[in-house]
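Note that this is a trimmed complex: some chains were dropped, and none of the rest were shifted.
The first chain written gets the first letter, and so on, giving A and B; residue counts start at 1 in each chain.
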Amino acid sequence: MSITYLEAIREAQAKLLHDDKRVFIYGQDVGGSFGGAFKATKGLAKEFPGRVLNTPISEDAMVGTAIGAALEGMRPIVEMQFADFSSVALNQILNNAGTHYWRTNIPVPITVRLPSGGTKGSGPFHSQSMESLYAHYPGLIVMTPATVEDAYTMLIDAVAIDDPVVFCEHKYLYYHLKADNLPNDGMPVGKARIARPGRDLTIVSYSAMLHESLSAAEEIAKEGFEIEVVDLRTVKPLDTATVLASVARTGRLLAVGESFPWGGVTAEVIARVSAEGFHLLDAAPARINAKDTPIPYHPNLWSTHRPSSKAIAAKARKILRE
Amino acid sequence: MLGMTDGGVFSENFLRSRLDVGYNRPMLQTARPKKKSQPKAPAHEKYLEAFRWMLLTRTFEEKLASMYRGGRITGGVYIGKGQEAVSVACGIFLQKGDIFAPLIRDQAGRSAFGEPLVDVARTYLGSRAGPMRGRDGNIHRGKPRDGQLAMISHLGAMVSVVVGSLMAKRGRGEKNFIGLTTIGEGGMQTGASHEGMNIAAVEHVPLVVVATNNHYAYSTPNDREFACANLVDRARGYGFEGYELDGTDLAACLDVIGTAVKRARAGRPPQLVVASILRLAGHGEHDDFSYVTDDIRREPFAIDCLQRTEAVIRERELADAETLKRWREEAAEDVENAFSAAQREPVPSGDDEDWSAISRRDLVDEIGEGGSS
C-alpha cells in the first residue's frame, strides 16, 4: 500500500467522521460527488450523509458557523479552498475563535484546514503560507505537518483539541509525498521531531521546506558535514526545547521557511535561540525565507522566489565555514 | 399584511391567531406599516411584563451613565435609551434552549432572556465574579452555555455564529428552538452580516434577525450608510421573511417580533425585522450626540418608547398610579442591589491571573511571560 499526503488527510477525515458524531466538514465544494478542489473529502459526503456540507463563497460565515456549532458541542472542520482565501475569514479566526476561551472560559474546538504553500503556476493568490499571521495572535494552535504520517495523526489530534486549530497542509506535498501506511499514533502535539540527526549545524524547518532542507543536508553530507534537521510540526506552540537541544549539539542554526521574510516562523526561531541559547551558538544564526514580493506565477520566478535545497545548502556551507 | 400590527385590540393569544394565518401562506412579501400607527390597547400581561423590563433597563442604564459621569466606570458605557421596546421584545419570547446574540443596545432583551443585572454591573466594574472576570467589559459579555452569546465588537460577526449553533441543535435532534440576533442599520453594511444572513437562509435555520435602524451609526446618518429605500427590502434578497416595525410602539414590537419568533420556531425561513427608532442617547456616554439634527428629533420615530408605553398604560388603566410607582421603586432597588453587590466583589489582579488563551495548558507556547510581570 502507498498513500499520499493528500490521501492521509482524506483518511483522517474519514476516520474522524466515522469515530465521532460531533465531527462535520464545512467548506466550498467539499460535498456532493466532488469532494473538494483537491479531493481531500472525496467520497465523504456519500459515506457520511449530511455531514460534509458545501457552503456559499463566504469564508467569514463559514468560520462563524463553525464557531457557533463548536459552542454547541460539535467538532467542525472548515476547509478553505486555498489558504489565501482565509484572509477574509481571519477576523473570525483571530478575534472570535481566538479570543473566546480567554474571554468566556469556553473553548472553541474548530479546525480550519488551509491548503497552503506554493506550487508551480499558482501565482500570488493560490500559494500563500499564512501560518505566521495566525501564530502571531493568541488563542490558536497552528499546525504545519511535513509528512504523510503527521498529516494524518495531526489532523486527528487537531479535531480532538478543545481549542481552535489552524491546520496548514501543504499543497506541494499533496501528491509528491508518499508513505507505506498510516500510523496509529503520532508524536505528541506541540513536539518537534529530529527528522535527521547531525552534529555540525541545525536546520529548523517545517512543512514543504523540511524536504528541501533534508535534500540540502543530504547533499552536504557528501562534503563530510552532518546536518541535523528539526521538523517543527507545529509552529504554535513552538517546541523551543527541542530546537535548543539540537543547537546545543551543533552550535549552529539555520531556520528555513517558505513564507514571507519579515517576521514569522524563522524570525521567531532565531529570536528564541538567540535569547535562550545564546551561549550555545558558535556562529551567527541565519534564516532563509521566500522573497519579499508576492508569489510569482511563472515557474522560473517561482523557483527563485521560494527557498530551494540548493539555496539552503549554499547558506548552510556559509554557516559551516564560520 | 402579516407581521404588522393592525391597530386592533391585542388579545391574549394574538400570536397564535396570526400564526394560523401565516403558516400556510407563501413567503411573505416585505411589509410596510401604515402611516402613523396608533398605539395599541393591550390588555395583556406580556405588555406589562415587557414594560417592567424596559423600566428596569432604563433605570439601570441611567445609573450606569451617572456612574460613568462620576468617573466610576473604566472604558465606555453604551446604553439603549429609546430602544428598550424593540430590545425587550427580542428577549421576552425566548425560551431555555434558544440562542440570543445581542449587540450594543440590548439590555432590555438580555434582562428579559434571563441575564441577571448583577452580571451587567460586574462586567462594567470588572468584577472577577462576573461572566467576563474583568477580561472583557461593558457590552462584550455573555454566557454561551446559557444560550447568551458573547459578542465580539466586529459588527456582523455574530450572525453566522448563531447559524452554526442552530445547525448543531438541529443536528442533535433538539426541537422547538430558535436563535435571535440583533444588529444596527450600520452593522447591516458589513460583509460579515451579509454572509451570515445568506448562510442562514441557505441552511434554513430558525433565525430571527432584528435590525434596528436608529438613524445613526455613531455620528453617521442613514444617507451615508445605505441608499436603498427601505432596509427591509433586503429580506427578499436573502430569502428571509421581512417585516417593518415602529420601534417606539411596544405592542407592535411584541406583535411583530413575537410573530417572527413563532414563525421561525415553526420552521419558516429566517425572519428579518427592521425597526425604526431614534437613538435617544449618545453612541456611548462620552458622546454628546450634537450631530443629531433638530429635524430628526421631531420625527415620529424619535418618540421615547418608554414614555409612550407608560402613557398607554395610564390611558388604558392597565396599571394604576400606585402600581407604577411601586414598579419604579422596585426597579431602583434592583439596580441598587446589582451595583452594590458587584462593587463588593474583588477585581482581578495581574499577578493572580491565569494568563492562558487556550484551554489545553500542555499546549501553551513556551514563548515566556511577556507583559510587565
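Assume contacts are C-beta pairs under 8 Å (C-beta built on N, C-alpha and C of every residue); 3 or more make two chains touch, one makes a residue touch a chain.
Predicted model, so just to flag it, every value in this text is computed and none were measured.
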item	value
Subunit stoichiometry in the structure file as a whole	A x2, B x2
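Here, only the chains that are shown with their structure count from here on.
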item	value
Centre-to-centre distance between subunit B and subunit A (centres being mean Cα positions), rounded to whole Å	41
Contacting residues of subunit B [partner subunit A, same complex]	99, 131-133, 135-136, 140, 142-145, 149-150, 152-154, 157-169, 171-172, 191-192, 195-196, 198-199, 202-203, 356-360, 362-367
Subunit B partner contacts - residues on subunit A that touch it in the complex	24, 50, 55-56, 58-74, 76, 88, 91-92, 95-96, 98-107, 138-141, 161-163, 189-190, 236-241, 272
